[in-house]
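Only one protein chain is missing; all other protein chains are in place.
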Amino acid sequence: MGILEVKNVNKRFGGLQALGDVNLSVAENSVHAIIGPNGAGKSTLLNCLVGKLIPDTGSVMFDGQSVLGRTPYEINQMGISRVFQTPEIFGDLTVMENMMIPCFAKRDGAFRLHAIAPTDDEKEIVEKAERMLEDMNMAGKRHMPAASMSRGDKRRLEIGMCLAQEPRLLLLDEPTAGMARADTNNTIDLLKQIKDERDITIAIIEHDMHVVFSLAERITVLAQGTPLVEDTPDNIKGHPKVREAYLGETA
Amino acid sequence: MDAIILQILNGLDKGSAYALIALGLTLIFGTLGVVNFAHGALFMIGAFCAVTLSRILNFSFETIDPTKTDFLGNPAKIKTTYVEHWFGADFGATIIDWAVPLAILFSIPIMILFGFIVERGLIKHFYKRPHADQILVTYGLAIVLQEIIKAFYGANPIPTPAPDVFKGSFDFGTLLGFEPNAIIYPYWRLVYFAFSALIISGVFAFLRFTTFGMVVRAGMADRETVGLLGLNIDKRFTFMFGLAAAVAGVAGVMYAPINSPNYHMGMDFLVLSFVVVVVGGMGSLPGAVLAGFLLGILESFASMNEVKSLIPGIDQIIIYVVAIIILLTRPRGLMGRKGVMED
Amino acid sequence: MLGLNKKDFSLLLVVAALTLFAPFILNPFPEGSGMAQFNAGYPDLMQRFVIFGIFAIGFNILLGLTGYLSFGHAAFLGVGSYSAVWMFKLLSMNVIPAILLAVVVSGLFALVIGFISLRRSGIYFSILTLAFAQMSFNLAYSVLTPITNGETGLQLTLNDPRVLGQSATADGSIPVTSLFGLEMRSTFEMTLGPWLFQFNAGYYLCALILLLSFYLSIRIFRSPFGLMLRAIKSNQTRLNYTGLNARPYTLAAFVISGMYAGLAGALMASMDPLAGAERMQWTASGEVVLMTILGGAGTLIGPVLGAGFIKYFENIFSKINDTVLHGWFEFMPDGLENLIVGILHPFIGKGWHLTLGLLFMLVVIFLPGGLVEGGQRIAKLFRRKKPDDAGDNAQSTPAE
Amino acid sequence: YTNEPTGGSVTFGFNVPQTGPYADEGADELRAYELAVEHLNGNGDGGMMNTFSSKSLKGNGILGNKVEFVTGDTQTKSDAARASAKSMIEKDGAIMITGGSSSGVAVAVQGLCQEAGVIFMAGLTHSNDTTGKDKKANGFRHFFNAYMSAAALAPVLSKLYGNDRKAYHLTADYTWGWTQEESIKAASEALGWETINAVKTPLAQTDFSSYIAPVLNSGADVLVLNHYGGNMVNSLTNAVQFGLREKVVNGKNFEIVVPLFSRLMARGAGENIKGILGSTNWHWSLQDEGSKAFVKSFGTKYGFPPSQAAHTVYCQTLLYADAAERAGTFNPCGIGEALEGFEFDGLGNGKTLYRADDHQCFKDVLVVRGKENPTSEFDILEVVEVTPAEQVTYAPDHPMFAGGALGNCNPGA
Partner (left out) sequence: MNVKPDFSKGKNLAETAPAFLSIWEMESYYGESYIVQNISFNVHEGEILALLGRNGAGKTSTLRSIARMDSPQVTHGEIWLDHQPLHTMVSHQASSLGIALVPEDRCIIPGLTVEENLQLAQIAPPIGWSIERLYELFPRLGERRKQEGVTLSGGEQQMLAIARALARDIKVLLLDEPYEGLAPVIVDEIEKTLRIIKEQGITTVIVEQNAVRALELADRAVILDTGGIVFDGSAAEVLGNEELRAEYLAI
């Protein structure tokens, strides 16, 4: 029994069957990669997990509880965090403030009428946010408005924000796309480290095979909305169908 | 029954006025994304184009008539208009009589030009600014325009009648088998209705059957990218603004005989036209027109005595009640597009 | 100090000093001089400055922080006024119960209207609030006349019960509003040479409340709550996927700003016990929007400046007439005098709207951040001259 | 007392609508005020000071004080009007406030003046309430009121339209509209008329077609428009557009009545005004000496004849000045005493009484009609009848004016 159990999920957009009978089980404290051609339905599947989309049929269980019918923030409070394919951050706020918000969310829940003490007085939050920034190698940019960072930096910030929430399941949609090689490697290390230290489960979508094969313990290949195979990285690498439909010659 | 038919006619007519104003507004507000508080002023200026033309046609010279006296007892001055002087009394009088329809021709170039100037000189700097800034600047503009008109024409309404042939009313009742005079409707209001229909379909056709509409929509969503595709969006926005100003102006001209124009008539319509556009749904032309008719008709029904006695005061708030209900049941108004001014 | 950082604290001090010494600051010209026309240091206008300042500060908590543009806030101001006047009619002339009731009632109104309107965002939200306010206004004007006294406005009469006070004073007039006996309209006048300064009890009560409101608003801006509100403005999607529910935050901001409006309404009624329906009209809602943007939305002090700016024009410019102009330019040769008066004529007196409209446009075109930005630019000029002066100018403290 | 004049001058506060729909009336009021001040200070031709029955004014200011004035904008809003009046009192030291172009505003400002302890000389305000349930000891009204309009119109209506009529009222939904509707209804029903319906219309309404349409088949043969200003212009225009004037109902010509006429506003209705009956406080075509003098003085200065608004505020200014002169003080209580029960003539309305009980003037009322063949742009109304004062006088405790108390005069600080 995995921490995340997706059963027979279907999703149609008009005439398009974006997801057809998807079954997926992600084991606790593992890294599970989902790969597949463009438009295979990977992001759609993720959207169904976090409440952005509601599947037409099927069930999604997280830690024994159904996530269907819950709002995104409720699902997040259950312990699922998500990094988007195009960075979603608080552009008008500074990097530090961006980082503080998930820390508050972790501590206070979905809503709390805060005592109107200055934010700087919330020592634990400030410290935690600083620590996260350092982990993400962004401490120097603390006072920068998030919108004026380059895109690679935005993406790293978003990952940091999700980690700051100490989620139990972290969903990453192409986290290293557009990231410089050095930072990609750092991110890989960080994710590995976090996974081990914090008892976290990671589901990752990536087109960068380097990332996939360095991190994943299991891989599901999705094609045209249905899982093609699910196996260990080594077996996937050699799988002829996968090579043909997805990897091409290079990998 | 006859009362209901009458109110439907009324509602259609009111609705066509709302629809026409909303159409102009939605070109700027729903399509260009500028919260244009000066739209009412454009409408008002249109109406004053009619006033101005009739003033121009009434330019006259004075001759002293010693047989009569004025209010202070001095010899009275008698005025003769140049138009009558040049074209003869009869034909001259006809021209003056047709001032309002003539004013349509007169107003279109003026309004387009005016729209261009306002857009180039002012609005163009505000596409990227917050909506609140747009409100401030267009509201300022509206005040300035109003005050200028007030300085020239005073604050009182100025009667601007329709040509004589349109005086009187059409007896619908006899067509439908009612007694004579049971359901009558003024000719000019019928003209107004027909005219709105014409303008509305004209604008629709233009935006529907040319790529212009698509480019402008794209430009509002993402100016930068449209520029990357070699399209000069500025020019098109300017043109759109001119078009909207012309629509507003023509609506104003046509409205002049219905209610005598005054300098703040624009403000009276402003809030209402925003409500109509938003209820219709941001970015949707058909939505704005539909909402205009819907609200017009409902307003007419709400002012029926039978309805008012049932719910006192309903005629004062019906528009707002309906607006609230529609916006709560349909998140983007009747036919709004996604992502237009939702944040 | 007081839980504020240095910059905010000095801003608070500046505001405190400004309000405290307003009777001097606003009356720079000696009585009887030509420029005395521009003096604004009389009780009614000073009260208006601070009351609309409070209104705008509250509005800014909603607009400046969450970015939700309400077009119906005047409704809460009106509700506050009506509640306060009813308190004067029924209970007593003491302003405290009136203010309390007004704040509570307007808060409840805001809760209901906010709860419904906040189901939508952007322009749809604005129109919902507008619709509610216009409904309230139209009803107050007509059907609800028994409660609101329609067009004339709700006034005190000699027949009001005033159970804890008196219906009429000994000499047969309506008692005046007071704070435990301190009459709101009592004014101490001080003559200093040709200058006349007026210190009015009502003004100082309003000023005190303004300071409290301002302090509270600084605290809100700097608090985690304020941070959440700014996050809402910035990116609601991210907020949702960070496990935060935007709705209660926006609703709280809406109710708080509604209560500020109610407070302002109650103070208006306390200074002058009349509640008119026009207070709720869309133009009144629009006015507070204009004040906030004109001053600088999202800045702490901006809304107060904007409020002062608009009220100054409404009250001072509208009263300048040709006779006054002729008075100023008397010293010139006749022809020149007439020419100048002729040029200025359209902009003063009945033309004050024109001037205001032009100024709106100029400010928003040249100072995109509102009057505060103007202040910042001036401050920068100074700082450039004195590069070592690191202390931030208090006038210019945007939220971020 | 409040703002006691020092230093040889006395300041009046002219508080009129300078912006908004009544701005033109406000402007005309201001012209008349300036004229009055000119005359009081001994400049110009003296205008009605020469025809005024009381001769205490000498053209040397008031009690030797030069008259000065400040102006303000009421915006036709109670709030703004009070703010403006307050600033005149607090900042400019005005001893008397006058003006206004709406009953709501007048009542609001009158209340303020009572509290502040200055005299309020009401300008345009026609509601019964101003000197009825909202009367104040410090407030005075020269203008006539809705009751008087009704009482003056009734005999003429009966004469011209008969006693068997069915009336349909459209009423602006606020204080003034209601009292006017009430008054006309009472007076016309006393004639034997039947009131078919009385419909309230929102003040902000601009297109009245949906209110006019039901009149067509209601069986009514008279439409009473209790509207003023833009409302009146639009509702009348709409009524004419719907062919009401050509209609024949119950064998009678359909008629429209506009109980309160203003020439300035009537211009906005253009042709539509022709033949329509109404009442007015004063008209420039009157041929008594006072009116002639006023028209001459005003017309020479400004080039067009004065409106009733100009007339009434000119009278109010003179009456105040005269009262101060006679009382020998600017103390509001002294002035009140001098005005209460004061009888005068020569101000264009014939013999007039400022009644002590409610501070309302009683004088002849003009019934007017839109002129069929105007000879000039000002020649819009013709006087049909001058209803003598006795016919429009009512008891101070008349039910339409009941409630409220005059209270005591308040001299303020």
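Per-chain residue numbering starts at 1, and chain names A, B, C and D are given in the order in which the chains are listed.
To be clear about the criterion, a residue touches a chain if its C-beta (ideal position, glycine included) is under 8 Å from a C-beta of that chain, and two chains touch if they have at least 3 such contacts.
Please read these numbers as outputs of a predicted model, since none were measured by experiment.
> Touch partners of the unshown chain, restricted to the chains that are shown, please.
Contacts of the unshown chain, counting the full complex: A, B.
> Per the definition of touch given earlier, which of A:Val67, A:Ala110 or A:Met149 contacts the omitted chain?
Here the residue in touch with the unshown chain is A:Met149.
> With the full complex in mind, choose from A:Met179, A:Ala203 or A:Ile236 the residue touching the hidden chain.
From the options A:Met179, A:Ala203 or A:Ile236, the contact with the absent chain belongs to A:Met179.
> Which positions on subunit B touch the chain that was left off?
211, 214-215, 217-218, 221-222, 224-233, 283, 337-340
> State which residues belonging to subunit A touch the missing partner chain.
Subunit A touches the missing chain through residues 13, 16, 36-40, 42-44, 85-86, 148-153, 173-174, 177-185, 207, 209, 245-251.
The working rule: only the chains that are shown with their structure count from here on.
> Per-chain Cα mean versus the mean over all protein Cα atoms: which chain has them closest together?
Chain C is the most central one.
> Let me spell it out: compute each chain's centre from its C-alpha atoms, then which one is farthest from subunit A's centre?
When every chain centre is compared against subunit A, the largest gap points to D.
> State, to the nearest whole Å, the distance from the C-alpha centre of subunit A to the C-alpha centre of subunit C.
A distance of 47 Å separates the two centres.
> Where the CA atoms of subunit A average out and where those of subunit B average out, how many Å apart are those spots?
Roughly 53 Å separates the two chain centres.
> How many Å are there between the centre of subunit A and the centre of subunit D, using C-alpha atoms for each centre?
75
> Residue numbers in subunit D touching 2 or more other chains?
23, 27, 173, 202, 204, in rising order.
> Could you check subunit B for residues that touch two or more other chains and list them?
Within subunit B, the residues that touch at least two other chains are 316.
> Chain contact topology under the given definition, line, ring, star, complete or other?
Per interface graph, the chains form some other shape.
> Chain pairs that touch, all of them, please.
Pairs satisfying the touch definition: A-C, B-C, B-D, C-D.
> Which stretch or stretches of subunit A touch subunit C in the complex?
Touch list, subunit A to subunit C: 50, 71-73, 76-77, 81-82, 84, 88-94, 97, 100-102, 104-106, 108-111, 113-122, 125, 145, 161, 165.
> Quick check on the complex: what are the subunit C residues that touch subunit D?
For this pair, the touching residues of subunit C are 39, 42-45, 48, 138, 141-142, 150-153, 155, 157-158, 171-174, 176, 185, 187, 198, 272, 274, 276, 278-279, 314-315, 318-319, 321, 323, 349-350, 352-353.
> Give the list of subunit D residues in touch with subunit B in this complex.
So the residues of subunit D touching subunit B come out as 20-24, 27, 173, 197, 199, 201-202, 204, 206-207, 209-211, 213-214, 216-217, 230, 233-234, 237-238, 241-243, 246-247, 264-265, 267-272, 284-285, 295-296, 299-300, 304-305, 375-376, 378-379.
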